[in-house]
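Apart from one protein chain that is not included, each protein chain of the complex appears where it belongs.
Note that the chains are named A and B in the order they appear, and that numbering of residues resets to 1 at the start of each chain.
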Amino acid sequence: MIVGDSKPLEEILEMIEGKDRVLVLGCRGCVTVCNVGGEKEVGILATALRIARKMRGLPGHIEERTLERQCDPEYIEELADAAEGYDAIVSIACGVGPQFVAERFPAARVYPGINTTFIGGALEHGVWSERCQSCGNCLVHHFGGLCPIARCSKSLMNGPCGGSANKKCEISPEVDCVWHLIVEKMEAMGRLEELERVWPVKNWITSRDGGPRRRVREDLKQ
Amino acid sequence: MRLQYPSNIKVIQLPCSGRVDILHLLKAFEDGADGVYVAGCKEGDCHFLTGNFKARRKVNYVKQVLTALGIEPERIEMFNMSSAEGPRFAQVAREFTQKIQELGPSPVKTAKAA
Partner (left out) sequence: MKAGSNLEKVLKAGHFAVTGELGPPRGNNAEEVRHKAHFLKGVVDSVNITDNQTAVVRMASWAACKILIDEGLEPNYQMVCRDRNRIALQSDILGATALGIKNVLCLSGDHQRFGDHPEGKNVYDLDSVQLITVFKKMRDEGKFLNDKELDGAPGVFIGAAANPFADPFDFRVTRLAKKIAAGADFIQTQCIYNLPKFREYMKRAVDKGLHEKCAILAGITPLKSVGMAKYMAKFVPGMDVPEELVKRLQGVDKKAQGDEGIKIAIEMIQEIRETMPGVAGVHVMAIEWEHRAKEIVEGAGLLPRPVVD
């Protein structure tokens, strides 16, 4: 899923300063699963914003709404009759949400209420970890199912570097050295020899480095 | 045992303190509560094992939200006590009420009046 973090309340309050009618807009996709932008978080954020308004004696037109997804125009369309009536729409979907809303409703003032952080998964309830950098050319099967691009701080194809100590990365004891994990896993699988290969230079054209990406499926297009 | 505790406290009963939601706590402040506290079982005595720990973490989360809003985080607390400790329940109620009285009315309310 796409994982995000709530923006500091102070930052959101600054965004909506002087805006009378505000909509807090959630998404039932990834951000609901990672507990940052679903219906519940919409309620919490909207309540906090209303408290802030009340404290300053301002009218509290803070409304709440959660769409099925904010990355599909058909769901964004549900806002058609209402969107431009707000002075501010705070989208707490991933970075796609505020862009899709702003694109569909050119006059609307749309603000991002969360910071989109990474593509990852839940290690346990309340803990998420990055797993993919969407490089566009998946190779994890060569590395025991672990991604050196997303999980090595230097994206080394031929790791581990000299900074690997006690299974941890040189940048922080909080970060696993994925190359240590790769070596252990491949050894356990009896595949260590495969790591003797000198991996050639990677083609990053499929990654963000090749420019903004787009995918077209002719069989699905209308 | 008839114990006196301040009448300004509105008790909301829940099957377990773990059932408390961040939204419940925030709504209380939105609706004008001057202080909110969660009374949960003693740590280690939760019938559902970790309900009271979860409640404490939610209380801490709300403290952060209040701080960000410029409201004293002391207006929300978590207390642990057993259901057999009637006197402690009353004592906590008195002490917390006194603390909130010292802090004065919630800034949410005072602004409303102004």
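Observations
Everything that follows uses one rule, which is that a residue touches a chain if its C-beta (ideal position, glycine included) is under 8 Å from a C-beta of that chain, and two chains touch if they have at least 3 such contacts.
Since this is a predicted model, take the numbers as computed values, not measurements.
Every visible chain touched by the undisplayed chain in the complete complex is listed here: A. In the complete assembly, the contact with the undisplayed chain comes from A:Trp199, out of A:Tyr75, A:Phe118 or A:Trp199. Contact with the undisplayed chain is limited, among A:Asn115, A:Ser129 or A:Ser155, to A:Ser155. By the touch criterion stated above, the residues of chain A touching the omitted chain are 153-168, 170-172, 177, 180, 183-184, 192, 195-196, 198-202, 204.
Quick note on the criterion: only the chains that are shown with their structure count from here on.
Chain A and chain B have CA centres that are 34 Å apart.
Contact residues on chain B toward chain A in their complex (touch as defined above): 22-23, 26-27, 29-30, 65, 68-71, 107-108, 111-112, 114.
Those residues of chain A whose C-beta lies close enough to touch chain B in the complex are 8-10, 40, 43-44, 47-48, 50-52, 54-57.
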